[in-house]
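Below: one structure in structure tokens.
Every protein chain of the complex appears in place save one, which is left out.
Letters A, B and C mark the chains in the order given here, with residues in each chain numbered from 1 onward.
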Amino acid sequence: MSSQNVSEKPTGPLDVGRIREDFPILGRRVYGKPLVYLDNAATSQKPRQVIEALVRYYEQHNANIHRAIHCLGEEATAAYEEARAKVARFINAPSPECIVFTRNTTEAINLVAHTWGRANVGPQADILLTQMEHHSNLIPWQRLAAEKGASLRYIGLTNEQTLELDGLDELMHDRTRILAVTHASNAVGTINPIGRLVKEAHRNGTTVLVDGAQSAPHMPVDVQAMDCDFFAFSAHKMLGPTGVGVLYARRELLDEMEPFLAGGEMIKRVTLEGATWNDVPWKFEAGTPNIADVIAFGVAIDYLTGLGMENVRAHEMEITDYAMRRLRQMEEVFIYGPPDVADRGGVVSFNYPDLHPHDIGTILDREGVAIRAGHHCTQPLMRILGVSGTARASFYVYNTLEEVDVLVEALGKARAFFSNDTP
Amino acid sequence: MSSQNVSEKPTGPLDVGRIREDFPILGRRVYGKPLVYLDNAATSQKPRQVIEALVRYYEQHNANIHRAIHCLGEEATAAYEEARAKVARFINAPSPECIVFTRNTTEAINLVAHTWGRANVGPQADILLTQMEHHSNLIPWQRLAAEKGASLRYIGLTNEQTLELDGLDELMHDRTRILAVTHASNAVGTINPIGRLVKEAHRNGTTVLVDGAQSAPHMPVDVQAMDCDFFAFSAHKMLGPTGVGVLYARRELLDEMEPFLAGGEMIKRVTLEGATWNDVPWKFEAGTPNIADVIAFGVAIDYLTGLGMENVRAHEMEITDYAMRRLRQMEEVFIYGPPDVADRGGVVSFNYPDLHPHDIGTILDREGVAIRAGHHCTQPLMRILGVSGTARASFYVYNTLEEVDVLVEALGKARAFFSNDTP
Amino acid sequence: MTRPNEDEYARQEAEIDELYREVILDHYRHPRNRASIESPTVSRQGYNPLCGDEIVVDLLVNGGVVEDVAVRGGGCSISQSSASMMSEAIVGRTVDEVESLFGGFTAMMRGSDDVDLDLLGDLEALMGVRKFPVRVKCATLAWHTLREALQELTGGKA
Partner (left out) sequence: MTRPNEDEYARQEAEIDELYREVILDHYRHPRNRASIESPTVSRQGYNPLCGDEIVVDLLVNGGVVEDVAVRGGGCSISQSSASMMSEAIVGRTVDEVESLFGGFTAMMRGSDDVDLDLLGDLEALMGVRKFPVRVKCATLAWHTLREALQELTGGKA
């Protein structure tokens, strides 16, 4: 089943056989078995187009940007800013100036907490989060609350790990300065009703930050339709290189925010006494940016756009549906999150009653199957679920139904290996 | 003079002909002329070994690190941490735990200003800088001073743009909480006497941050011998990819510092109410790091270590000496910085009395020669020099004396082009 | 972002010549209206963060007409010649006409195809600059400074 030789006909919305040929790593073997990479919520693999973009940049155009008056510098600057424009189009931002490049989602959220947060959250304020947030959308707010004496509030969860929206009125009021909520849960797969939440929030004058780390890679995103104020995501989870994150923000918010990091690039005029800031978005990009990776991220976006995000979503629904059906057939397996694939992303999180996720992970690894086991950076959620962690398979454009079969078979082996019945 | 075909015998400390073969971009032509890349202080070019390391990582090992229990994750984690160990050895840090990866020098300095600075600089404190600092080692301190009501002090400059150390006693005293000083000036080339400054500072209980952005790439650096408290530099200026910076800090300082960014990876235990932090250095690396580029940076360090930093320094002194001699022979050219190459890095900054650096840069570009023209992110220094900017040629391991000749010839053309004598 | 071929080089050479056209070099070597105006109606300083250049624009405006203008400060050939050409172009014009010139000139610099070149006259010589994105700010510095001066004059809206 070497990916290089897969040539099945496309049956679903994506021609997966063809897509797989673009991903060199899928030809790799682990413990002698073909790699079955199901850890996409942690980070995705990269198509050769993206890898080649890095090579091309370093072999032909590499230079520092924005201040160079030489040819390489102009080429690099144009390519970097073109990538910004691509990102803007990808999430339907009104203009490239609304796009700030960071290292990752985590830095994007920290930027908002440090700048917008410090200026807008005071001791009387509430910060509203949910119980399913990733640590990256939790700890920056906890620290802000502690610094400012603000209060943290949490939207709770139903038994199916969807947001408990009954009683939202009591949680959201005119002292709620910000609602920070994930678009899709990395731990249990739930897709949250952002549209409804934003409407409710804006009625109360509450600003909304959406953690899009698990949505931008997997479904069409339209920040204007969503009407959120901030939207954060990571390139490395969507075919792009490591080291690039995106903060989208409404232009007015960026304009009024103080800079985050200070140094080269983000200034207009500097004296020994002080400085004035550059225009947005450059005000927020201090020092030499991650030029090569931003440019390669632009190519990843081209790749996804070429596939069509509707198709990506449809493919993942198909594969998630199949995985859930297969897992439900297995004895003892418990699957978290909403039962209907329409309400969830391409993440299937599960547990056995007496098999530790780590042990599952290690045995699966031996079969070539890479899944994640642990708390998925959502320790509070795990505590609510009453477990220390879960086993999680997460899918992307290159995954096949056959790979789900391999997963299921490997799970059977793990079950048998640790069974108390065997001597 | 295509780099691919250069096969001159090594005359100096480096076999430059051979080195050039490792840099694909040096085969490039600009306006039909061979590229002469003299903008190395802005960013360096990358050898194929580094580019190949990126390809290898993405084609064979890519995974998120530190929490994965699958094979790829373990390989990626080991390679990432091995790069940290390489960086530690490269600057003779006592252990890898003293090395924090950031995006660039700018972020490294901001990290110190935000965490150590906020905790240790109060209203009575002085922050001591120099008049030659890069904006990245200036504005973070200006902001800290403004926030805390601390005072900024500056070590002034001599006529040769070296630090004016007479009267240092008056500037440095027991309320001087920090001295932040560049090791080597990116704008005029001066190498500062860090050893002496650190000794003086520590006698006063003053903490010292050294901006090593222009030293780590170009000369042997030993942070323990230097005895500095913080040392910051950027991978992209030393054959490494964009998107990686390094903060070295004494272990005790890192241990007591609050985290900077918060999120995944940097925590131990998280509840809905709060969190406890991970050990150093991971406490300071929130979210998915720039894994691929850190690993490739390790390969850049291998490359430099292979050349030998003593040899790199000797090569740059030779080429700088030659460039200064050639430029001094030209009429009207004024060179900034100390006259002796032993006191300067591989940066030659100059001006004509009536020719704007931008115009020089554009004409040189047409000849294939990439230099920088402008304020080099040192606006206060430019104001002191009484100019809006300078033209700057900066050298690295692959530059040749012949390229200096091309530079000089191109300068002659620029002079002629804008001469008032021509009609 | 692919490697340019030989044709491309020829095009690039031509662009340099277009950037430094004779009329530009002439204005650079012999800048017009450099002297300051003794009692200007309004005077404004402009700054190019890219290169650190500063410029001062003095205006003498009477009855809605720019009667005199002076431009001072250092800068590269592009910013100096652009300032000089601007000074020639606006003397004797009404504030409204200057506003149209500003609009036309900056549109040309942004690369717009929809510019009335007749309106711009000699200023068209600077068209080559737009091929050099970093230099565009040099060419527009004087114009933006001028506009800020006019806005100051008309109390925020010009």
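Simple rule for what comes next: a contact is a pair of C-beta atoms (placed from the backbone, for glycine too) under 8 Å apart; a residue touches a chain by one contact, two chains touch by 3 or more.
Values in this document were obtained by computation on a predicted structure and should not be read as measured data.
Considering the whole complex, the hidden chain is in touch with A, B. Checked against the full complex, the candidates B:18, B:89, B:199 or B:268 give a single residue touching the omitted chain, namely B:268. Residue in contact with the omitted chain (choice from A:366, A:392 or A:415): A:366.
For the chain missing from the display, the contacting residue among A:47, A:281 or A:357 is A:357, taking the whole complex into account. Those residues of chain A that touch the chain absent from the view are 28-29, 31-32, 356-359, 362-363, 366, 373-375, 379, 382, 387-389, 417-418, 420.
In the full complex, chain B contacts the hidden chain through residues 56-57, 60-61, 66-69, 71, 73-75, 77-79, 267-269, 278, 295.
To be clear about the criterion, only the chains that are shown with their structure count from here on.
Averaged C-alpha coordinates put the centre of chain B at 36 Å from the centre of chain C.
Averaging Cα coordinates per chain places chain A and chain B 32 Å apart. The centroid of the Cα atoms in chain A and the matching centroid in chain C are 45 Å apart.
Counting partners per residue, chain B has 28, 31, 358, 362, 373-374, 379 as the residues that reach two or more other chains. Shared interface positions of chain C, defined as residues touching 2 or more other chains, are 3, 12, 50, 132, 135.
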